[in-house]
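As structure tokens, the structure follows; a few thoughts come after it.
Of the protein chains in this complex, one is absent; all others appear in place.
All chains are identified by letter, namely A, B, C, D and E, in their written order; residue positions are counted from 1 within each chain.
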Amino acid sequence: MTIVPIIKRDYITKLAEQGKRIDGRSFDQYRNIEIETKVVNKAEGSARVKIGHTQVLVGIKIDLGEPFADSPNMGVLSTTAELIPMASPDFESGPPREDAIELARVVDRGVRESQVVDVEKLVITPGEKVWIVFIDIHILDYDGNLFDAASLGALAALSTATIPAKRFSEQLPEDYPKEDFPLPMSEPPISCTAVKINDFVFFDPCFDEEIIADVRLTVATDNNGDIRAMQKGLSGSFTKEEIQKVIKGALDNGQEIRKQLNQSTGK
Amino acid sequence: MTIVPIIKRDYITKLAEQGKRIDGRSFDQYRNIEIETKVVNKAEGSARVKIGHTQVLVGIKIDLGEPFADSPNMGVLSTTAELIPMASPDFESGPPREDAIELARVVDRGVRESQVVDVEKLVITPGEKVWIVFIDIHILDYDGNLFDAASLGALAALSTATIPAKRFSEQLPEDYPKEDFPLPMSEPPISCTAVKINDFVFFDPCFDEEIIADVRLTVATDNNGDIRAMQKGLSGSFTKEEIQKVIKGALDNGQEIRKQLNQSTGK
Amino acid sequence: MTIVPIIKRDYITKLAEQGKRIDGRSFDQYRNIEIETKVVNKAEGSARVKIGHTQVLVGIKIDLGEPFADSPNMGVLSTTAELIPMASPDFESGPPREDAIELARVVDRGVRESQVVDVEKLVITPGEKVWIVFIDIHILDYDGNLFDAASLGALAALSTATIPAKRFSEQLPEDYPKEDFPLPMSEPPISCTAVKINDFVFFDPCFDEEIIADVRLTVATDNNGDIRAMQKGLSGSFTKEEIQKVIKGALDNGQEIRKQLNQSTGK
Amino acid sequence: MKSDIELISSEGKRLDGRGPHDLRKIKIEAGVLHRADGSCSLEWGGNKVIAAVYGPREAVPRHTQNPLRAIVQARYNMAAFSVEDRKRPGPDRRSVEISKVISEALEKVVLTEQFPRASIDVSIEVLDAEAGTRCAGLTAAGVALVDAGIPMRDIPVACAAGKIGGQVVLDLGKEEDNFGDADLPVAISPRTGEVLLLQMDGHLTVDEFNQAFDLAVKGCHTVSEIQKKAIMQKYQSAAAEVQE
Amino acid sequence: MKSDIELISSEGKRLDGRGPHDLRKIKIEAGVLHRADGSCSLEWGGNKVIAAVYGPREAVPRHTQNPLRAIVQARYNMAAFSVEDRKRPGPDRRSVEISKVISEALEKVVLTEQFPRASIDVSIEVLDAEAGTRCAGLTAAGVALVDAGIPMRDIPVACAAGKIGGQVVLDLGKEEDNFGDADLPVAISPRTGEVLLLQMDGHLTVDEFNQAFDLAVKGCHTVSEIQKKAIMQKYQSAAAEVQE
Partner (left out) sequence: MKSDIELISSEGKRLDGRGPHDLRKIKIEAGVLHRADGSCSLEWGGNKVIAAVYGPREAVPRHTQNPLRAIVQARYNMAAFSVEDRKRPGPDRRSVEISKVISEALEKVVLTEQFPRASIDVSIEVLDAEAGTRCAGLTAAGVALVDAGIPMRDIPVACAAGKIGGQVVLDLGKEEDNFGDADLPVAISPRTGEVLLLQMDGHLTVDEFNQAFDLAVKGCHTVSEIQKKAIMQKYQSAAAEVQE
């Protein structure tokens, strides 16, 4: 772990006391978000998401396979995240570190628990043959707030993915459609993340804010204003009031981001 | 490897010259043994064994599977030992070290070669379907003599294990019994371990004795007084006379321990 | 990586300026080559190759298995190389390093791309059952030029290998021959390697030459004088003229080595 | 995942007979291991966990050391036999994540600044698993840290709330976890109410979240009392032994 | 592997319409990433790669350090989704070999003697793969090294030639690679013509090799011009930004 100069922390908190952030944003303001879909030809779905300088590429591959024994009537989702050395001077090559695992699991739960992909429609022959959806998250440039960028990338990539029924037509049952069709999706919840530094709560932290943050909270909310997932991180603590503040900010920002996502995926 | 203070070695050998051990036992005496079975609900069989402060928990899981190609008429036994970091300040997390592997293999041979589990009775459909018995050894507290504690734990857990035929009833052939039944077992051999420090032979070494020991010998004997397995360890040597002495001690202690095992497993 | 004394490099280049090599050979001359086949009983084919002090043992195991999905009408070749600690004070135990992987892949391509093994004749039931040929390269003594020794060892071992149809007779279709028969092979290309030190090109480098070499080139040529594979290695560069020089030397030496290979395999 | 099981009756009775705000039975014992610097055995409904603490000791490998404070490294591990279908031994992605969130929660309460470059290692073994093992493990770790004499601001404690059959309830059991609507594990520092661990899966309105959160915090305080009793008991019996 | 596909017509027209000596379309952009010291995005036919450079920085682990010069460590990696059948994430034997030959090629042109004990790390990510990714990756790495300000003798560049349907052609496409007779990837230092990378699979007469080699080198020079334009463009737009 980098030993962050105390001077940088001082600078950020002094600015905060004046109601400012290092890049001029307000405390609950996101950086500029860009969403581009269908960026990789070989993938069944893909998206490149930029939040400020943070850049994530998500590719979806869809394959035939067997369902899990305890859920014969559901397709399979599998999420991996690679913190490739390209993205940061601190990421080393090799097996996934605990940060990459936490990231993949939080994105995975965001997709799985919110039932944004209708996994029951991925069944071809119950208990025998289903579609397996692989969500591979490639972090290209790391300038903070990977959770939101990766979640948004996964949703955008999934939203434009097609089931490659044509390519696998010989392995499908006779009465199964042989033309590609869109991955069955419902309205996705949006993840928004804030960090606390001293007693200030910043949404969408950039790298410099993230590495000195005391504690982090990610909240996924849906179109109805309901909460669909939460994940606290780092070794600081929140009060109940702070948690409620983050929920509110997540609802507000989530609405805006949802609009942009729907626009970019044509929904 | 810890560099053991020469002073401790001196102390132990000086005591030995006076016919004494650090905890007051005689040279061939075991510490107090406690055997408790059915301690884990989810396991098909389980036991917690204490020898002095050494504490081992063994759980048995039984699953359906395929037999090995070269033994179609036998069920499968699989033994693993985890020297989890809980048990000792010296055990690190991660893949099994050579000590854990030797321990698992010695326990495994003790069970396998002595044919204490009747693997032929684990066959459901020859060459196709058999019961697989997983013996998982968890070392909770390491105060010496893991070989005996782990072997005894495995035997106690196996002795009280049941085949979960009911849970797997849908995957079993029609004419196969669908009620749980005890794992078919025969009279088990008992492992007894001694170490040599200078020219003194100590049975059931505690941690302080074990780490300064020159050489170790484990002998498993059965109810008829026959030898069923042996394993020498550490980089010292034995004379033939010393080996015979250990065999004798193993026979004597083995009888006592067998009684206690049978009592605790209700056999 | 060993820091090679500058003095050794000076010595080798000074000799080279006088047209000499440390062991008295001419620049394009190979060390003495010995090829011995059928050296391992359990293997379906085997060979021990010595080039000077470099010594390689290659064993071939042949097993039944499934073809790859994208090549249902071809048997499978699989090559591994182990730089076992026996061979050099610098080789450590553990997973294959990048040198071992490059070696295995270059040998593998030499066998695969040159179609020296007729993989279509390894098919038993198209898309279902084929022979899998495992080429395992054991480096026993490393005194330079592993690429040529390993390639030659693989070819010699393959040339004397038999398909163990008898041993697998029960798993073969009724109309498939049940007697062992030779692995179907065609005329093999021969790999020859040269290195450049300063501006001198040495064929068949010994260890002392290899570790100070700037750049390496391996060229496999066939009986018609055609090129079947090339691999440049190390972080130096070649001019076109130097490449052509190495091709010529590879053709000349290749002819000689091919004769010796054919002799030793009785072809 | 939906199911036809009625997880809670119209009278508010749950499958195991509990009311909506009832905890499962909890039993805590401190100091159950000989070699560890501190330890704790804990049963919570059908869960059975042991926690052990080693340290403060030099953090290895060296590059993990923090020159200003100790690091807290928790390792949550499920025994192969702790679940119905045998689990492969060793860490998986789930246990890596749980180890991380528990480590972060504990680090907040330990006075890490007293031990630069050191590591405080917490080993949590799940022997029987039946919904809520991360709360059980964290709670056991809190007691084991006290037993090891590690200086702390407070004894951390965890408890979950959730939603089943449309109702907010405390401390989900096995079927409630599998077929319920939401699960909300929370860990706090009971003296200050600071939230040390917070995760949520499922679907809650903001109002339901507030209810569930308050219920989980209340549960934490109840469990905290059981923790303290277990610690007292250990010290009393230790004192008794000294007197004898 | 033979096939019935006619890879090149009697008029010398290839499957994608190219003539025997035509390159696929190439697009290069320098400086596409924020955190990396230098970076480059490159599209080459259906291939899409990104290269990033970090360094010079202290080589770790220490035993990899060379007291006399820097080491160049390239890591070629294919994204799981870059190929038709999903690739397992992480390095395989193929990518380890390609990483090695690219590292060796780059090391020749970098002025490594200026940075003893340092490492220059090059990360090459293949996002879309369609024959020729090692040439595309090395070419992108060359631009990223310039963008990172790494002192070099020259900008390394790569291009392949090969043989299909009995004819020597430039820059094999997907089907040409799968069903052709030979593939010859070459990397050079364009100023001196020195050969930095050379591999060959397939079957070529010595004459065909000479033809293919010359053709690949010619291709390298063409690609080199595209590299330089991309670098110029980056510096011009950077300069423009400064002026604004």
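Note that in this section a residue touches a chain if its C-beta (ideal position, glycine included) is under 8 Å from a C-beta of that chain, and two chains touch if they have at least 3 such contacts.
Everything numeric here is computed off the predicted structure, so don't read it as measured data.
Participant: Which chains here touch the chain that is missing from view?
Facilitator: B, C
Participant: Of C:Arg21, C:Arg105, C:His138 or C:Arg228, which one is in contact with the hidden chain?
Facilitator: C:His138
Participant: Touching the hidden chain in the complete assembly: which of B:Arg9, B:Lys129 or B:Lys232 does that?
Facilitator: B:Lys232
Participant: Could you list which residues of chain B touch the chain missing from the display?
Facilitator: These residues touch the chain not displayed: 1, 3, 71, 98, 101-102, 104-105, 109, 113-114, 217, 225-240, 243-244, 247, 251.
Participant: Residue-wise, where is chain C in contact with the chain that is not depicted?
Facilitator: 39-43, 46, 53, 55, 57, 59-61, 63, 80, 82, 84-89, 93, 95, 134, 136, 138, 140-143, 167, 207
The rule is simple: only the chains that are shown with their structure count from here on.
Participant: Cα centroid separation between chain D and chain E, in whole Å?
Facilitator: Each chain's C-alpha centroid was found; their separation is 52 Å.
Participant: Counting only residues that touch at least two other chains, what does the list for chain B look like?
Facilitator: Where chain B is concerned, no single residue meets two or more other chains.
Participant: Quick check of your reading of the touch definition: is the inter-chain graph here a line, ring, star, complete or other?
Facilitator: The chain contacts form an open line.
Participant: I'd like to see which chains touch which, written out pair by pair.
Facilitator: The set of touching chain pairs is A-D, A-E, B-D, C-E.
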